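Take a look at the structure set out below.
Only one protein chain is missing from this complex, and each of the others stays in its spot.
Moving on to chain A:
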Amino acid sequence: MKAASEPALDGLFDADFLESVQHLRVIARRVAPRGRFAEQRSRDRGHGLEFQDYRPYVAGDDLRAIDWTVYRRLGRVFLRLFEELEDLPVYLLPDVSRSLWLEDPPRVRAGLQCALALGAISLGHHDSVGLFPFSDDVATLLRPQAGKARLYNLADRLTEVERGGVTDLRRSLSRFGALGLREGLAVVISDFFDPGGLAAVTEALRGVRHRLLLVQLVRGTDRTPAAMDGDLRLVDCETAEVQDVSVTPAVLERYRDAYDRFADGLQSFARSRGAGLLAVDVERQIVPQLAELFEQGRFTV
(Lines give C-alpha, C1' and ligand atoms only; values in the text may rest on other atoms or scores of the structure.)
Protein backbone atom coordinates (compact mmCIF):
# COMPACT_ATOMS: atom_id res chain seq x y z
CA MET A 1 0.00 0.00 0.00
CA LYS A 2 1.35 3.39 -0.92
CA ALA A 3 1.79 6.07 1.58
CA ALA A 4 -1.05 8.52 1.82
CA SER A 5 -0.49 11.67 -0.13
CA GLU A 6 -2.28 13.80 2.46
CA PRO A 7 -1.20 13.97 6.10
CA ALA A 8 -4.85 13.71 7.03
CA LEU A 9 -4.90 10.25 5.53
CA ASP A 10 -1.94 8.84 7.41
CA GLY A 11 -2.77 5.39 8.71
CA LEU A 12 -6.10 5.50 6.95
CA PHE A 13 -6.40 1.74 6.50
CA ASP A 14 -4.78 -0.97 8.47
CA ALA A 15 -5.16 -4.71 8.67
CA ASP A 16 -7.55 -4.58 11.58
CA PHE A 17 -9.77 -2.21 9.70
CA LEU A 18 -9.84 -4.34 6.61
CA GLU A 19 -10.55 -7.45 8.67
CA SER A 20 -13.37 -5.78 10.49
CA VAL A 21 -15.32 -5.00 7.34
CA GLN A 22 -15.32 -8.57 6.01
CA HIS A 23 -18.53 -9.62 7.73
CA LEU A 24 -20.60 -6.77 6.37
CA ARG A 25 -22.91 -7.61 3.47
CA VAL A 26 -25.03 -5.52 1.30
CA ILE A 27 -27.89 -7.26 -0.36
CA ALA A 28 -29.55 -5.61 -3.28
CA ARG A 29 -33.22 -6.06 -3.61
CA ARG A 30 -33.07 -5.40 -7.29
CA VAL A 31 -30.26 -5.59 -9.75
CA ALA A 32 -29.96 -5.03 -13.42
CA PRO A 33 -31.01 -8.01 -15.62
CA ARG A 34 -27.72 -7.94 -17.39
CA GLY A 35 -24.24 -8.22 -16.19
CA ARG A 36 -21.84 -10.75 -14.91
CA PHE A 37 -22.89 -13.61 -12.69
CA ALA A 38 -22.45 -13.03 -9.07
CA GLU A 39 -23.79 -14.11 -5.76
CA GLN A 40 -26.25 -11.30 -5.39
CA ARG A 41 -29.88 -12.41 -5.57
CA SER A 42 -32.06 -11.11 -8.33
CA ARG A 43 -35.84 -11.04 -8.54
CA ASP A 44 -35.53 -12.13 -12.15
CA ARG A 45 -35.79 -15.85 -12.72
CA GLY A 46 -33.57 -17.62 -15.17
CA HIS A 47 -30.59 -19.87 -15.17
CA GLY A 48 -29.20 -19.60 -11.77
CA LEU A 49 -28.40 -22.50 -9.47
CA GLU A 50 -31.32 -22.39 -7.09
CA PHE A 51 -34.71 -23.75 -8.31
CA GLN A 52 -37.54 -21.40 -7.77
CA ASP A 53 -40.61 -22.32 -9.98
CA TYR A 54 -42.03 -23.90 -13.17
CA ARG A 55 -43.67 -22.32 -16.16
CA PRO A 56 -45.06 -23.69 -19.43
CA TYR A 57 -42.66 -23.89 -22.33
CA VAL A 58 -42.95 -21.32 -25.08
CA ALA A 59 -41.16 -21.28 -28.37
CA GLY A 60 -37.64 -19.96 -28.09
CA ASP A 61 -37.07 -21.13 -24.55
CA ASP A 62 -33.77 -22.70 -23.68
CA LEU A 63 -34.23 -26.42 -24.13
CA ARG A 64 -31.71 -27.01 -21.37
CA ALA A 65 -34.21 -25.70 -18.91
CA ILE A 66 -36.98 -28.22 -19.73
CA ASP A 67 -37.76 -30.56 -16.84
CA TRP A 68 -37.99 -33.83 -18.57
CA THR A 69 -39.13 -35.66 -15.48
CA VAL A 70 -42.28 -33.56 -15.31
CA TYR A 71 -42.79 -34.10 -19.02
CA ARG A 72 -42.65 -37.86 -18.50
CA ARG A 73 -45.15 -37.73 -15.69
CA LEU A 74 -47.56 -35.15 -17.03
CA GLY A 75 -47.00 -35.20 -20.80
CA ARG A 76 -46.53 -31.49 -20.86
CA VAL A 77 -43.38 -29.47 -21.23
CA PHE A 78 -42.40 -27.24 -18.36
CA LEU A 79 -39.35 -25.21 -17.81
CA ARG A 80 -37.58 -25.22 -14.50
CA LEU A 81 -37.02 -21.68 -13.39
CA PHE A 82 -33.96 -20.87 -11.31
CA GLU A 83 -33.24 -17.67 -9.43
CA GLU A 84 -30.76 -15.77 -11.45
CA LEU A 85 -27.93 -14.31 -9.34
CA GLU A 86 -26.30 -11.26 -10.89
CA ASP A 87 -23.42 -9.04 -9.79
CA LEU A 88 -24.03 -5.51 -8.41
CA PRO A 89 -21.76 -2.86 -9.83
CA VAL A 90 -20.96 -0.51 -6.97
CA TYR A 91 -19.79 3.00 -7.74
CA LEU A 92 -18.15 4.67 -4.82
CA LEU A 93 -18.39 8.46 -4.95
CA PRO A 94 -16.51 9.91 -1.98
CA ASP A 95 -16.68 13.66 -1.53
CA VAL A 96 -13.20 15.18 -1.41
CA SER A 97 -14.18 18.84 -1.43
CA ARG A 98 -12.41 21.26 0.89
CA SER A 99 -15.03 21.04 3.62
CA LEU A 100 -14.13 17.38 4.09
CA TRP A 101 -10.60 18.28 5.03
CA LEU A 102 -11.22 21.08 7.49
CA GLU A 103 -11.84 19.81 10.97
CA ASP A 104 -10.05 17.38 13.19
CA PRO A 105 -10.52 14.57 12.48
CA PRO A 106 -11.34 15.53 8.90
CA ARG A 107 -14.49 14.10 7.46
CA VAL A 108 -12.62 12.85 4.45
CA ARG A 109 -10.93 10.27 6.62
CA ALA A 110 -14.23 8.78 7.74
CA GLY A 111 -15.58 9.10 4.19
CA LEU A 112 -12.71 7.15 2.67
CA GLN A 113 -12.92 4.52 5.36
CA CYS A 114 -16.59 4.17 4.59
CA ALA A 115 -15.80 3.86 0.91
CA LEU A 116 -13.24 1.18 1.51
CA ALA A 117 -15.51 -0.73 3.88
CA LEU A 118 -18.37 -0.72 1.42
CA GLY A 119 -15.98 -1.52 -1.42
CA ALA A 120 -14.52 -4.43 0.50
CA ILE A 121 -17.97 -5.81 1.11
CA SER A 122 -18.84 -5.60 -2.56
CA LEU A 123 -15.59 -7.06 -3.73
CA GLY A 124 -15.98 -9.85 -1.25
CA HIS A 125 -19.23 -10.71 -2.97
CA HIS A 126 -17.75 -10.57 -6.44
CA ASP A 127 -19.26 -7.26 -7.28
CA SER A 128 -17.38 -4.83 -9.37
CA VAL A 129 -16.40 -1.66 -7.59
CA GLY A 130 -15.48 1.64 -9.16
CA LEU A 131 -14.09 4.73 -7.46
CA PHE A 132 -15.21 8.20 -8.53
CA PRO A 133 -14.18 10.90 -6.06
CA PHE A 134 -15.78 14.27 -6.61
CA SER A 135 -15.90 17.84 -5.48
CA ASP A 136 -16.64 20.39 -8.19
CA ASP A 137 -16.21 17.62 -10.73
CA VAL A 138 -15.96 13.88 -10.71
CA ALA A 139 -12.79 11.91 -11.39
CA THR A 140 -12.49 8.25 -12.38
CA LEU A 141 -9.91 6.90 -10.04
CA LEU A 142 -10.81 3.26 -10.55
CA ARG A 143 -12.91 1.73 -13.28
CA PRO A 144 -15.36 -0.89 -11.99
CA GLN A 145 -13.53 -4.09 -11.28
CA ALA A 146 -14.50 -7.26 -9.50
CA GLY A 147 -12.57 -9.70 -7.43
CA LYS A 148 -11.47 -9.80 -3.86
CA ALA A 149 -7.91 -9.17 -4.88
CA ARG A 150 -8.93 -5.71 -6.01
CA LEU A 151 -9.36 -4.58 -2.44
CA TYR A 152 -5.77 -3.44 -2.03
CA ASN A 153 -5.93 -1.74 -5.35
CA LEU A 154 -9.00 0.08 -4.14
CA ALA A 155 -7.28 0.99 -0.91
CA ASP A 156 -4.33 2.33 -2.82
CA ARG A 157 -6.55 4.45 -4.97
CA LEU A 158 -8.38 5.78 -1.98
CA THR A 159 -5.19 6.93 -0.34
CA GLU A 160 -4.30 8.78 -3.49
CA VAL A 161 -7.28 11.08 -3.46
CA GLU A 162 -6.43 14.74 -3.46
CA ARG A 163 -8.04 17.70 -1.80
CA GLY A 164 -10.78 19.01 -4.04
CA GLY A 165 -12.42 22.36 -4.43
CA VAL A 166 -15.94 23.56 -3.96
CA THR A 167 -18.68 21.01 -3.66
CA ASP A 168 -20.75 20.99 -6.84
CA LEU A 169 -23.01 17.95 -6.74
CA ARG A 170 -24.97 18.90 -9.81
CA ARG A 171 -21.94 19.08 -12.03
CA SER A 172 -20.22 16.10 -10.48
CA LEU A 173 -23.18 13.74 -10.65
CA SER A 174 -24.08 14.94 -14.10
CA ARG A 175 -20.58 14.09 -15.27
CA PHE A 176 -20.80 10.80 -13.46
CA GLY A 177 -24.03 9.98 -15.30
CA ALA A 178 -22.36 10.81 -18.58
CA LEU A 179 -19.81 8.06 -18.04
CA GLY A 180 -22.39 5.54 -19.35
CA LEU A 181 -21.82 3.02 -16.66
CA ARG A 182 -24.01 0.00 -16.28
CA GLU A 183 -26.79 0.54 -13.80
CA GLY A 184 -25.67 -0.28 -10.34
CA LEU A 185 -25.44 1.14 -6.88
CA ALA A 186 -24.08 4.63 -6.56
CA VAL A 187 -22.76 5.24 -3.08
CA VAL A 188 -22.43 8.98 -2.49
CA ILE A 189 -20.32 9.68 0.59
CA SER A 190 -20.46 13.33 1.50
CA ASP A 191 -21.44 15.97 4.02
CA PHE A 192 -23.81 17.24 1.33
CA PHE A 193 -22.89 20.83 2.20
CA ASP A 194 -23.31 22.05 -1.31
CA PRO A 195 -23.22 25.87 -1.50
CA GLY A 196 -26.45 25.62 -3.46
CA GLY A 197 -28.18 24.21 -0.45
CA LEU A 198 -30.61 21.34 -0.14
CA ALA A 199 -32.27 22.18 -3.44
CA ALA A 200 -29.02 21.73 -5.33
CA VAL A 201 -28.31 18.46 -3.54
CA THR A 202 -31.69 16.88 -4.21
CA GLU A 203 -31.73 18.10 -7.77
CA ALA A 204 -28.33 16.55 -8.42
CA LEU A 205 -29.23 13.25 -6.74
CA ARG A 206 -32.53 13.07 -8.54
CA GLY A 207 -30.66 12.95 -11.84
CA VAL A 208 -28.71 9.81 -10.93
CA ARG A 209 -30.12 6.78 -12.76
CA HIS A 210 -28.47 4.26 -10.45
CA ARG A 211 -29.76 3.11 -7.17
CA LEU A 212 -28.54 5.38 -4.45
CA LEU A 213 -26.93 4.86 -1.14
CA LEU A 214 -26.27 8.17 0.59
CA VAL A 215 -23.68 8.20 3.32
CA GLN A 216 -23.95 11.45 5.23
CA LEU A 217 -20.81 12.35 7.13
CA VAL A 218 -21.88 14.16 10.27
CA ARG A 219 -20.43 15.25 13.54
CA GLY A 220 -22.10 16.45 16.74
CA THR A 221 -21.11 20.05 16.26
CA ASP A 222 -22.88 20.25 12.94
CA ARG A 223 -26.15 20.78 14.73
CA THR A 224 -24.85 22.29 17.96
CA PRO A 225 -21.79 24.39 17.28
CA ALA A 226 -19.46 24.28 20.26
CA ALA A 227 -17.46 27.13 21.75
CA MET A 228 -19.02 29.75 19.56
CA ASP A 229 -19.77 33.02 21.28
CA GLY A 230 -19.59 36.72 20.64
CA ASP A 231 -19.10 38.47 17.35
CA LEU A 232 -17.65 36.10 14.79
CA ARG A 233 -16.75 36.27 11.15
CA LEU A 234 -17.43 32.84 9.74
CA VAL A 235 -15.50 32.02 6.60
CA ASP A 236 -16.79 29.27 4.36
CA CYS A 237 -13.80 27.02 3.77
CA GLU A 238 -14.91 26.22 0.24
CA THR A 239 -16.30 29.41 -1.17
CA ALA A 240 -14.47 31.84 1.13
CA GLU A 241 -17.75 33.59 1.68
CA VAL A 242 -17.93 35.41 5.00
CA GLN A 243 -20.83 35.59 7.35
CA ASP A 244 -20.74 37.98 10.32
CA VAL A 245 -22.50 36.53 13.27
CA SER A 246 -23.28 37.79 16.75
CA VAL A 247 -23.81 34.50 18.44
CA THR A 248 -26.72 34.55 20.82
CA PRO A 249 -28.96 31.80 22.07
CA ALA A 250 -31.62 32.93 19.65
CA VAL A 251 -29.23 32.82 16.71
CA LEU A 252 -28.09 29.37 17.72
CA GLU A 253 -31.70 28.28 17.92
CA ARG A 254 -32.34 29.52 14.43
CA TYR A 255 -29.17 27.78 13.26
CA ARG A 256 -30.37 24.50 14.67
CA ASP A 257 -33.70 24.97 12.95
CA ALA A 258 -31.97 25.54 9.63
CA TYR A 259 -29.78 22.48 10.09
CA ASP A 260 -32.77 20.34 11.05
CA ARG A 261 -34.63 21.46 7.95
CA PHE A 262 -31.64 20.43 5.85
CA ALA A 263 -31.31 17.03 7.52
CA ASP A 264 -35.04 16.38 7.31
CA GLY A 265 -35.08 17.40 3.67
CA LEU A 266 -32.28 14.99 2.84
CA GLN A 267 -34.07 12.20 4.64
CA SER A 268 -37.35 12.92 2.88
CA PHE A 269 -35.60 12.85 -0.42
CA ALA A 270 -33.98 9.50 0.35
CA ARG A 271 -37.30 8.09 1.41
CA SER A 272 -39.10 9.28 -1.68
CA ARG A 273 -36.30 8.10 -3.97
CA GLY A 274 -36.05 4.69 -2.34
CA ALA A 275 -32.46 5.39 -1.50
CA GLY A 276 -30.62 4.37 1.59
CA LEU A 277 -29.33 7.07 3.91
CA LEU A 278 -26.62 6.34 6.39
CA ALA A 279 -25.60 9.00 8.87
CA VAL A 280 -22.07 8.28 9.94
CA ASP A 281 -20.52 10.14 12.86
CA VAL A 282 -17.05 11.01 11.71
CA GLU A 283 -15.77 11.21 15.27
CA ARG A 284 -16.55 7.57 16.02
CA GLN A 285 -15.15 4.31 14.70
CA ILE A 286 -16.59 3.64 11.28
CA VAL A 287 -16.92 -0.13 11.22
CA PRO A 288 -18.99 -0.46 14.40
CA GLN A 289 -21.33 2.16 13.06
CA LEU A 290 -21.69 0.34 9.76
CA ALA A 291 -22.26 -2.93 11.58
CA GLU A 292 -24.99 -1.31 13.55
CA LEU A 293 -26.52 0.32 10.54
CA PHE A 294 -26.45 -2.89 8.54
CA GLU A 295 -28.54 -4.54 11.20
CA GLN A 296 -25.86 -6.78 12.49
CA GLY A 297 -24.31 -7.53 9.19
CA ARG A 298 -27.13 -7.18 6.65
CA PHE A 299 -28.41 -4.02 5.08
CA THR A 300 -30.90 -3.97 2.27
CA VAL A 301 -30.88 -1.29 -0.32
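Criterion: a contact is a pair of C-beta atoms (placed from the backbone, for glycine too) under 8 Å apart; a residue touches a chain by one contact, two chains touch by 3 or more; residues count from 1.
FYI, contacts and distances are computed from a predicted model.
Not every chain of the complex appears here, and the one that does not is recorded in UniProt as "VWFA domain-containing protein", selected from "VWFA domain-containing protein", "sn-glycerol-3-phosphate import ATP-binding protein UgpC", "Transport permease protein" or "Nitrile hydratase".
Touching the omitted chain from chain A are residues 99, 102-103, 107, 191, 193, 195, 197, 222, 228, 230-239, 241-246, 248-255, 257-259, 262.
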